[in-house]
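Note that this complex is displayed minus one protein chain, with the remaining chains in position.
In order of appearance the chains are A, B and C, and numbering begins at 1 in each one.
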Amino acid sequence: MAIMTHDRSLAIDPEERPTVILAPHPQRAERIFRPETLATLRQRYRVVEFEGEADAGRLDAALPDALAIVGQPDLPGERLERAARLRAILNVEGNFFPNVDYPMAFARGVRVVGCGPAYAQAVAEYALGLAIDLARGISREDRAFRAGHEGWVSASTADSILLRSADVGLIGFGNLGRALLPLLAPFRPTLRVHDPWLPDSVLRELGLTPVTLDDLLRSSRFVFMLATVTPESQAMLDGPRLDLLMPGARLILVSRAAVADYDALLERVAAGRLLAAVDVWPEEPLAADHPARGLDGLVLSAHRAGGIPEAFLSIGDMVVDDLALIARGLPPVRMQAAAPELVGRYRNKPVR
Amino acid sequence: MAIMTHDRSLAIDPEERPTVILAPHPQRAERIFRPETLATLRQRYRVVEFEGEADAGRLDAALPDALAIVGQPDLPGERLERAARLRAILNVEGNFFPNVDYPMAFARGVRVVGCGPAYAQAVAEYALGLAIDLARGISREDRAFRAGHEGWVSASTADSILLRSADVGLIGFGNLGRALLPLLAPFRPTLRVHDPWLPDSVLRELGLTPVTLDDLLRSSRFVFMLATVTPESQAMLDGPRLDLLMPGARLILVSRAAVADYDALLERVAAGRLLAAVDVWPEEPLAADHPARGLDGLVLSAHRAGGIPEAFLSIGDMVVDDLALIARGLPPVRMQAAAPELVGRYRNKPVR
Amino acid sequence: MAIMTHDRSLAIDPEERPTVILAPHPQRAERIFRPETLATLRQRYRVVEFEGEADAGRLDAALPDALAIVGQPDLPGERLERAARLRAILNVEGNFFPNVDYPMAFARGVRVVGCGPAYAQAVAEYALGLAIDLARGISREDRAFRAGHEGWVSASTADSILLRSADVGLIGFGNLGRALLPLLAPFRPTLRVHDPWLPDSVLRELGLTPVTLDDLLRSSRFVFMLATVTPESQAMLDGPRLDLLMPGARLILVSRAAVADYDALLERVAAGRLLAAVDVWPEEPLAADHPARGLDGLVLSAHRAGGIPEAFLSIGDMVVDDLALIARGLPPVRMQAAAPELVGRYRNKPVR
Partner (left out) sequence: MAIMTHDRSLAIDPEERPTVILAPHPQRAERIFRPETLATLRQRYRVVEFEGEADAGRLDAALPDALAIVGQPDLPGERLERAARLRAILNVEGNFFPNVDYPMAFARGVRVVGCGPAYAQAVAEYALGLAIDLARGISREDRAFRAGHEGWVSASTADSILLRSADVGLIGFGNLGRALLPLLAPFRPTLRVHDPWLPDSVLRELGLTPVTLDDLLRSSRFVFMLATVTPESQAMLDGPRLDLLMPGARLILVSRAAVADYDALLERVAAGRLLAAVDVWPEEPLAADHPARGLDGLVLSAHRAGGIPEAFLSIGDMVVDDLALIARGLPPVRMQAAAPELVGRYRNKPVR
């Protein structure tokens, strides 16, 4: 990093405040910005704000002056061409939708960044909590205690296991894996990772063992499913793969539902073949009479891993920090650059 | 550590195998020894075994030859005097009872060691799991999901908080605190500790902030009660002290019930003043109609934190490792030496 | 990261091996590639190799088919236009020179990546070694010992200090800072960082304290100069700034000479005002009669921090790993993407 010795604060001349378009829908501004952060944004920039779906006319009118767009409105090529001074698109929803002409954005040198990292710590802490719950039967025995048939001391710990020195598998090693890794480190587990988007050397340098998906499933007592959805990852955790898991394995599913075959998964949990904690579901909300609601070997969670107040508010902080850099002609560092090679591959649905 | 270049293995002459008394009651030998570990013990030593309460006659007869006693039988002065060759008493229950003439044991150079460390990792992992459960409402929302009124995504995360960068207080910093510290470290919390048996310097060297109990309660969002029971610590967490906690504080109680006033604690949980996870209770088992069983702000646990298979079996491993050192005239290193100054102070009851 | 369940290995059809241009000058292929790595490269791709300065004709002829260019030949716009299939330029020298039309490369979606990270670990380990040398007088007392006037035990340790709990300042926090941080962590120093290209939040999340350059100099006993050269950082460490350092401060200078005023620095070392370890010099090699060669308060190093065999060979490994990803249409992950905003700013000279 180079060093500039001049004052670091943004010299703001009200006459020439850069224009920033704020169109966060389906995200809500008040959820991602603390009041003081939003005030800072409005003081530093001329903010053109949109509630709900962005009005086409106002948006088109604002584009020619815009330094940056905070949000994910429709940005086809003809619109991007109007945005002559545009330097960055800051996605605040978490997924990249196919409503932006990304190739043209990249060709025009427009930075496309996302807020995925904002949720990573919340998901990682939650995933660790789910893993310990499965290891020790915390929620199951809490239910038993309330029902009056709890088992005292070692009467209810026969299937309790330690995370220390355990065989742990991570399927996918992106933001979630990188946030989870330091939380697992003090347990000194044997960590196996499957992620075909990364060279083995990258995993080895982190002390991780790169393996095939099948080897990971065969050798791990704890399996964290952290992979996002691509055509290749659809239902990768199907019945035959789940049967590779050792009896009593603990599966933590916190990324996307489409990566697993839920009928096959729940059938095996019901049979006592494995224990699972599930935060994402094929249909959300889940049907009121869905049999999963009664499975004792399951920890049920309603897509709660990432969307907590601190995570949402960190998005606004990231936006303000990176806009300051962008306005100074520096690269953004807090939000995550969309990879031109990948931005078209994702199949995630927006989370409302 | 010095280095001996000769062979490390124990040269065993069947004629002169040292005598070891195995009287684990109320602990059970098969719970703390893996079959192969017990076999090793019997191969290396002449093991005089007792089931249940040790028979006085056989015990007295075995004492004169005994190198070590594995267990916690009654050992008044007159018995210790008979044990001319005794070098160590290895307590495998977890608490030091007042049924041993400890001063005489120390005066005769008999090592008195305990297995407390065997449970520390299990309790630490469990305590972390309880803390994340309280931070994120895992068991509470699992119950709601099963009852059909779960809240999706951010509808049920309004009170969810991160452990990262949180203010965390540890009351007592012994085996449990030392086992929990590395698990908390990657969350980079602000750690305040109250432990009057330790100089501030010891805590500061570990990056911890020593504070008074009241300051700890006032400033911590997560409070881990890890203190054992002494005359001074009885009911230290009473109503007035609990009222020092910030609204919505998370209290994890995993050491001993006697340190808290449960009526005051449950009353405040019922009022929504704080959230708590409780693993130890004034009466165990708890009355079937006890109101605690219905409190939504509580995570209920039936004294399950430490007594898991891996913890019990590690006791046997520690015993065999330390006996090998003791037989070689070296100090034991895995079990924990009883402090002459403290061994008389504890008020813990045996856990059956 | 998404998961692809198909075979991970590159299916190579000799008929259609992608073309890779290898023009490493001034770097040498045999220094950055292990023989087996180079063999892999030649087996996977049709490699058009250049020794020394790339011949313009052959280069122009190879460009239309090239998937990637490994090296830093002159690439003006007219050349890039000929490279219709070019996806990446992999710089293996370490600096980005102004001999490439970077804006056009970015506009055409060509990845521009550098090998800076390859040297970071070597520099970080070396910088730590220099810091401990300055803290404890290792090389100075080794010289005294050879000269026969060594001081035994505490006779030569009056100015020895610990790194543990010390006040440490990092000027610049890029690749070097990120590689040095984990090496310093176990010493639990108070870490202050000055880097105006990073928001304070990024530093705080790493447990670092962002400060102004002057505050850093005033409060740090150890100062690591890790900044690269920009117009703003030229000679930032001048006399007045050096006078902000506390007496006996230890300065480790391992990035670029242009950031410091050497006359002012050496004058203060000669006066015993501070101790310094210097690896980079305004003129390399340094004049044979340069007074710096006789300063006792200096650790002298001839630009040796980064260029070690393991570092050079890691470049080849990174190239092969990233080419495999690029050929599969995935983003490179081991080499470092050039930031369009910064690539024009650097003033570093190539190191031969």
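Quick notes on this structure:
We take it that contacts are C-beta pairs under 8 Å (C-beta built on N, C-alpha and C of every residue); 3 or more make two chains touch, one makes a residue touch a chain.
What you see is a predicted model; the values in this text were computed from it and never measured.
Only one of C:Thr19, C:Gln121 or C:Asn175 touches the chain withheld from this view, namely C:Gln121. Check C:Thr40, C:Asn95, C:Ser139 or C:Gln234 against the missing chain and you find that the one touching it is C:Ser139. The chain that is not drawn here is touched, among residues B:Leu208, B:Val229, B:Leu242 or B:Leu275, by B:Val229.
Checked against the full complex, the candidates C:Ala39, C:Ala56, C:Ala84 or C:Ala185 give a single residue touching the omitted chain, namely C:Ala185. The set of chain B residues touching the chain not shown comprises 1-6, 8, 103, 106-109, 171-174, 177, 194-199, 201-202, 212-213, 226-230, 232-233, 236, 259, 317, 321-322, 324-325, 329-331, 333-334, 339-342, 345-346.
Seen across the whole complex, the unshown chain contacts chain C at 31, 121-122, 125-126, 128-130, 132-133, 135-139, 141-143, 145-146, 148, 150-158, 160-164, 182-183, 185-187, 284-285, 288, 293-294, 299-304, 307-310, 312, 351-352.
FYI, only the chains that are shown with their structure count from here on.
For chain C, the chain with the farthest CA centroid is B. Inter-chain centre distance (chain A to chain B, centres taken as mean C-alpha positions): 37 Å. Distance between chain centres (mean CA atoms), chain B to chain C: 49 Å.
Shown for chain B are the residues in touch with two or more other chains, of which there are none.
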